[in-house]
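Only a single protein chain was left out; the remaining protein chains are all shown in position.
Chain lettering (A and B) follows the sequence in which the chains are written, and residue indices restart at 1 in each chain.
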Amino acid sequence: MVSVAGREADSVKKHNMLWKKCTAAGMAVLLTASGLLTACGTSGQKAVQRIVVFNYGDYIDRDVLKQFEKETGISVAYEEFLTPEAMYTKYKNGTIHYDLICCSDYMLDKMIREKDVRKIDMDRLKYAGNIGDTYWKLSRNFDPDNSYSVPYFWGTVGILYNPKLLDFTPDSWKDLWRKDYKDNIIMQDSVRDSFVPALRQLGYSINTTDKKQLKEAQKLLLEQKDLVQSYLVDEVRDDMANEQAAMAVIYSGEAGLARDYNEDLEFVVPKEGSDVWMDSWVIPKDGENYEGALKFLDFLCRKDIAMKNFEYVYYSTPNTAVLDEIDPEEKADDPVIFQSEDVVKNCEMFRYLGKDMEEYYNYMWKQLKAY
Amino acid sequence: MKRLGKRLLAGPYLMWMLLFTVVPLVLLAYNAFTGADGSFTLTNVAVILDPVNGKPFLRSIGMSVLVTVICLVLSFPLALILRKCSGNKNSFIVMIFILPMWMNFMLRTLAWRLILLNNGILNQILTALGFGRVHLMNTIWAVILGTVYDYLPFMVLPIYNALVKIDNDVISAAQDLGAGQWTILRRIIIPLSIPGVVSGITMVMVPSISEFVIASMLGGGKVYLIGNVIEQAFNSGYADIHAGSGLSLSLMVLILISMVIYRLFDGEEGESSLW
Partner (left out) sequence: MVKQKVIDTASRVYLIFALILLYLPILILIISSFNASPRNKAVWGGFSLEGYGKLIHNDMIMQALGTTILLAAGAALVSTVLGTMACIGMLGMKKRSRTWLMGLTNIPMLNADIVTGVALMLLFSRFVDLSFWTMLIAHITLIIPYVVLCVQPKVMHLNTSMYEAALDLGASPVYAFWKVVLPELVPGIVAGFMLSFTMSLDDFSVTYFTKAPGIHTMSTMINAEYRKGIQTELYALSTIVFLLVLLVLFLMNRKAWKKVDGVRGRKGGRQREKA
């Protein structure tokens, strides 16, 4: 039997050897772990062809992905994000190499200016012609020679309201500041969109770089905070359909869906003017499958696929092949999705305002949220 | 001579912990103390002093203290009652308290959303009964309620485990010697429950201070906590991993300091017995 003292002596003797062994075992784990890590770092590109697609939440018909996988044999890793800022951060992190990203005008403006995206060989897209000229023109706001992006959906920002819960008809951003509707107002939970109601009602551009104007707008928003029920993004649609609130700032496409769920709801682009937006696809520089990305883009522009996607997403589509298919009556029936040109005339498109301004906007927004 | 305790066996674990807890934290600290250009700077650690970050930080601390206190107040009597229900039913009753933990906490939080919404279940019941509506959803109170609900078992179980270990004979002896219920509670039960209370407080306070999902599910974007700030710094907003690292480091240091103080007061290292 081994006494305690013996054990101690034994341990001292073996101390060095044991530690060497211990380190050896540890190194083994380390090697296995790093092996694992490199293995998962390199796999994927070689085995099966795949593309990594990054898009807004609920912004594609999942069957379209399946059909693409079936038709081309390219598998699609599909990821979603909540706001353009979240997308940019994740993309810049570089942990994931996206092959295709769908995002909004000002963020694309930034990515194109920072040369983060690749030129798209438009000639190789058989169905790019389906996208109407008006929308290519609209795209030039951020993509001056239409060579980096392909339009996906577009729309405006306005107020969705429930006449049942209101005793007036909103037509101005100022209506979102009415004290008698405290806790009945939903605002957007993203930096640029949230400033639109304040900036436009003060008569300023939504792309203002004047810090004084921004401060003024922030002051307005701070005053409003107490009246606001919540700051949301994707939930706005359901909450309005469920009559949780009387008024909400919302994208026209989402408003169309909400109106589908609850027929009482109405949508208005306030008279002070608003934001017209365009969501387009770009191919990031560090994507690993350019060919696959092109195929996917072309696939999305194809009439049957674009139709399917339009029916699912139900935002305003720039695809004329799809628009021609829909009968005029239906269009007249839904002015939110098939918006008139007049409404758009009173609107501006967001632009990228440079790093400093961007940070300033964000800081203003953070102050609003933190206080 | 062969012995059982071979230090070699702890090697893989040691390496794992060094590689995946120490190294990442060193990396975090490195990011916190460097700027975008890689030079040494203290600005990222100092951002916590900016009210934009400081306010949510204080709010988080206050909220987690409140949540912990509520949990403690609710749990102690519960643990006492559970202890009394000893016998065979014992394990069953404990299981009843563990069971909800096996449902995803986000699903349970989602259920609270249904209850608390402006025209949710609670308000429907209240209006049906002729009371006015309560406005809880999208306030800090909804977040506190959700957090208390989520972490309550983490307080009940350690206290219960500590109380169960108290020998019934000790209590009988005290009774025989003329001690009243109150004296027994004060002189025997509470002192002996301390280890459980200690680990309970740790297990509720630490996770609730960095909570951000419950805040975004029940706070409607109006409740902005330090967890949200850190999450935004890394995942939304304009990525600033250096500022995010600085904030994370501040949070970590705060927790570590409070734990050290807490353990000093406590003296003995509390045995964390959740099960």
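We adopt the following convention: a contact is a pair of C-beta atoms (placed from the backbone, for glycine too) under 8 Å apart; a residue touches a chain by one contact, two chains touch by 3 or more.
Given the structure is predicted, the values throughout are model-derived calculations rather than measurements.
Checked against the full complex, the candidates B:L117, B:I140, B:L163 or B:I201 give a single residue touching the omitted chain, namely B:L117. Summarising the interface, subunit B meets the missing chain with residues 2-14, 16-18, 20-25, 27-28, 31, 74, 77-78, 80-82, 84-85, 88, 91-92, 95-97, 99-108, 110-112, 114-115, 117, 119-121, 124, 149, 152, 181, 202, 206-207, 209-210, 212-213, 217, 227, 230-231, 234-235, 241, 244-245, 248, 251-252, 255-256, 259, 271-272, 274-275. Counting the whole complex, the residues of subunit A in touch with the unshown chain are 1-2, 11, 33, 36-41, 43-44, 52, 54, 57-58, 62, 77-80, 93-98, 232-235, 238, 241-242, 261.
Methods note: only the chains that are shown with their structure count from here on.
Here the CA centre of subunit A is 33 Å from the CA centre of subunit B.
The part of subunit B that touches subunit A in the complex is made up of residues 1, 3, 6-8, 10-12, 14-16, 19, 51-53, 55-56, 117-119, 135, 137-138, 220-222, 224, 228-229, 232, 234-239, 241. Of all the residues in subunit A, the ones that touch subunit B in their complex are 2, 6-7, 10, 18-19, 21-30, 33, 82-83, 85-86, 88-90, 92-93, 183, 189, 191, 225, 228-232, 242-245, 358-359, 362-363, 366-367, 369-371.
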